[in-house]
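Only one protein chain is missing from this complex, and each of the others stays in its spot.
Let's look at chain A:
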């Protein structure tokens, strides 16, 4: 199972083993990783599942589609080039070891 590393607000790292096909958001919610609110449950409708993807991992991900890119304009914390909506990142073997950082706030 691919492992995903979440860097929490206090700097601690939570590593979660995830079954393929779940999103980075779903994996976080299931493992009770704090700081990813995900109010819309992954519908790309709320922008409260924002994360920063580690620079080194960026090119492992397909770029955001138009809807996600637009939603990222409206995240509560600072938007950076590494910003993504975690509900739109689907986990598969190619993402083993992905590191994402939880932003300061989601709303």
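Just so it is clear, a residue touches a chain if its C-beta (ideal position, glycine included) is under 8 Å from a C-beta of that chain, and two chains touch if they have at least 3 such contacts; residues count from 1.
Keep in mind that, in the parts below, contacts and distances are computed from a predicted model.
Look at the chain that isn't drawn here: its UniProt entry, checked against "Protein translocase subunit SecD", "Pyridine nucleotide-disulfide oxidoreductase", "Dihydroxyacetone kinase" or "Diguanylate cyclase", names it "Pyridine nucleotide-disulfide oxidoreductase". Contact with the undisplayed chain is limited, among A:22, A:51, A:89 or A:102, to A:22. Touching residues on chain A toward the chain that is not drawn are 21-22, 26, 29-32, 39-47, 67, 70-71, 73-74.
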